[in-house]
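Pasting a structure here, questions to come.
All protein chains but one are shown at their positions in the complex.
Chain naming follows the written order as A and B, and within any one chain the residues start at number 1.
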Amino acid sequence: MLKTDVVVIGAGAVGCAIARELSKYNVNVIVVDKNEDVGGDASKSNSAIIHTGYDAAPGTLESQLVVAANPMYDEITESLDVPFKRIGAILPAITDEQFSQLPAIKEKAFRNHVYDVEFKTGAELLEMEPELNPNVKGGLYIPRESIIDPFILVQALAENANVNGVEFMLGAKVTDIKTSNGKIESVVTTKGEIKTTYVINSAGLYCDEIAEMVGKADYKVVARKGQFYILDKNTSCQVNHIVLPIPTKVTKGKLMCPTIHGNMLVGPTAEDQPSKVDKSTSAEGLDSIATDVKNLVPDVNLRDTITQYSGLRPNRNPEGLNFNMYDDLAGYINLSGVRSTGLTLSVAMGKYVVEQMLYSGAPFTLKENFISKRKGIIKFSEQTPDVQDTLIKENPLYGNVICRCETITEAEIMQAIHRPIGAKSVDAVKRRVRAGMGRCQGGFCGPKVIEILARELGVKASDINKNNPGSYMVTGTTR
Amino acid sequence: MYNIKCDVAIIGGGPAGLAAAISAKEEGAQKVLIIERDNALGGILQQCIHPGFGLTRFNEELTGPEYYSRFADKANELGVDVLLNSMVLQIDSDKKEVSCVNSEYGLTKIEAGSIVLAMGCRERTRANIVIPGTRPAGIYTAGSAQRLVNRQNIMVGKKVVILGSGDIGMIMARRMSIEGAEVVMVVELMDYLAGLTRNRVQCLDDFGIPLKLAHTITKIEGNERVTGVYVAPVDENKKPIKEKEEFVECDTVLFSVGLIPENEITNKAGISINRITNGPVVNQYMQTSKSSVFACGNVVHVNDLVDNVSKESEQAGKYAARFAMGKFPKSKKEIPCITGRNVRYVCPHKIAISEEIEKTTLFFRVLAPEDNVKLIARCGEEIIAQKKEFRANPGEMCNLLVDTSKIAGDEITIEVVKED
Partner (left out) sequence: MKKEIICTVCPRGCHILVEGDEKSVFSAEGYSCKRGLEYANTEYLSPVRILTTTVKISGIDGDLLPVRSAKPLPKDKLSECMDIIKKTEVKLPVKRYDTVIADICGTGTDIVATKDIG
């Protein structure tokens, strides 16, 4: 049986941030996830925004963590080489009724210790964002709302944890947690049993099912679907900020913002559903995005869409972000209600969880040789011609462009496959280097990526999955 | 950095690039260079192993490889230079410079006397037409599937539904059937066939594959691999009739829902693009809004017959060569080709009136199918070219041969009129 000190269940943003934080200490950690890749669920399909927490419920753990997390991103994205931009958000009031709500929103921000929210006149907002509804009466500017590459964030946290000694057991579903005498004994997975002292449940959508295994499920996860559109980089109507609607009692509403790679993102819907696996988009949902966003940005051209997707936020019933340790179950830590703010607060949650473990007597000592920096894959398309030429001279595979839409070379795909926590599927390659994320959506590079993956992993093409097991890309050979 | 000098630089070694290269050479250009991203010439025709090419040009029914090989052999004979495995990143139309990457030479700069764009087109995707549902494995554009099956020895699925009755969709229906897959149905949004009737007969009817006209896929199901699709008839506004929706089991969905000229490089170079064709605006010399840059084939407008591509590309190659040699016809003015009744677009978009008397072919597509029609080109009230057709289909390019010396006035109108 494998032995470790800490098992982290769930390799999403939160699980990987905790793992990376733990890797600063002399402690053995294994991260397990049922998916074949890190960041495979809620962390991959969201709005990719790093929030300030201006609109959180004041005084809650969620508010504390989001507000604490936002300023951490300058340093962490620099250290881990994660694409990140502080572009700021605007909250335009289109109707008089919306305009009258602005002071309350600003006051709430203040109570959340977000002090840099500013009032702007309609004219000022239109100057900042020319595509805005010209009827805008005024609004708020929230300068530290930011955009990030959510895939790279999770991969970077995982990779850095891994180079600092954390093991990742992917494609391993947790089937049981054994306890005895009020203590954690082991975690049973489909890839074997792991004897451990601590278990951290950061299983997101499935955290209630994990909690159930140790009898601590006093809540249920409610999947809240969010559907999105991604628009072509060359769409005619673009915004430079995160354009947020004034929230209603029912929903935070649908936004429009650029992605870190220059596409436009529009959405999301908010639909509670019983299924934790159904990530389908619907005609109704997509239509509702169109209607709502046109109130903010009338000329948004959704016909320029290159993809639509939906993600499931792991909401909690009863609501709210919860961190729990238990007197009658030593070593078990339960995180629940990590919802749409989960990506933002992940890095603060990492610190919070480890601090809580230390306070309650975990005997972790700091490592002397912690490697704090990580360098990402060099993106060919972002280099100057001279650097491009040098790259090809050093590694000729940089001269072989595989994804024409995003200009991704074979060298980048090879690195995605062979780096720590390497890509094993077509989508895992896509999330690492963006091959297939452009306007042709893998029509051109898809067949080549299957070929490269099969070659590099030494398997048949029919063994290559799009994403998780069962998502086989092709069925066999013709001859 | 590697530098190459040439008279005519041609981007793309498919049928358009090959025909342009040959005619540039024949026109007298010394050094003609094709820059091709693949490891061989032929472009998309390499995977089009089916017959149906060359009927107009060679009066023979050739397969894709046979068709392009004739051109590749000729290009080789004439001494056309070829740079394979090279992806063009950008062009500079003022400096007449092409930048490309190549594993062997690194970043490569090509200085040319003129440039021909022959990059072809790409396929419209499931996401472009917003088909809702999940995003499992087993969803391919027809062309990607064709590449996998015909060039990579890979079978994409066992039970297939195809959306779109374009030629590639129907040809893949036959191809998958021949290779042992079950093609459950071909679904077409319009109430008429998008591709050629011949393909319906030989690719669908021969294999007993049902064609569902005026239907669409309303939803894709399956979390890991496709498990099926919902198919519904559409009303006159092309909106699905939900009550008549039916579940169709399958493990693969192929999309053959249109092609889009590939103009990333063209756009970056600031060349004017026509909103209907999504390709560069050209005159009859296939010259774009930047005088040193020419364009031909599917990068200009999507063709149904490669024979037409070859013809149009020869024009581009010829005049690109003349431009490079300083022998380009001097034009007095350029007049627009206006789309008249039941005409969606005309290519070329403009005609340059020069001192040389030329005959030029105008290619155009109709908006809707129509029987017993007359195709007309006129200047004001005066008809300068006309011909009768039994039937005009949006999927089949029409053409008229026009004598430029007969053009009078400031525009030429192309129209399709109903004959009694």
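One rule holds in what follows: a contact is a pair of C-beta atoms (placed from the backbone, for glycine too) under 8 Å apart; a residue touches a chain by one contact, two chains touch by 3 or more.
What you are looking at is a predicted structure, and each value in this text was computed from that prediction instead of being measured.
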| item | value |
| --- | --- |
| Option touching the unshown chain, where B:Q202, B:S331 or B:N399 are the choices | B:Q202 |
| Contact partner of the left-out chain, one of B:Q152, B:T266 or B:N308 | B:Q152 |
| Contact with the hidden chain (one of B:E66, B:E182, B:E334 or B:E358) | B:E66 |
| Contact set of subunit A toward the excluded chain (per top definition) | 451, 477-479 |
| For subunit B, residues in touch with the removed chain | 49-51, 61, 63-66, 69, 150-153, 178-179, 196-198, 200-202, 205-206, 371, 389-393, 396 |
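In the analysis below, only the chains that are shown with their structure count from here on.
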| item | value |
| --- | --- |
| Mean-CA-position distance for subunit B and subunit A (Å) | 39 |
| Subunit A contact footprint on subunit B (complex, rising order) | 1, 37, 85, 87, 89, 99, 101-107, 122-123, 125-128, 130, 132-138, 140-141, 143-144, 147-149, 152-158, 179, 218-221, 223-225, 251, 264, 267 |
| List of subunit A residues in touch with subunit B within their complex | 234, 277-283, 285-286, 305-309, 385-386, 388-389, 392-393, 396-401, 404-405, 407, 409, 426, 439-444, 446-447, 450-451, 461-462, 465-479 |
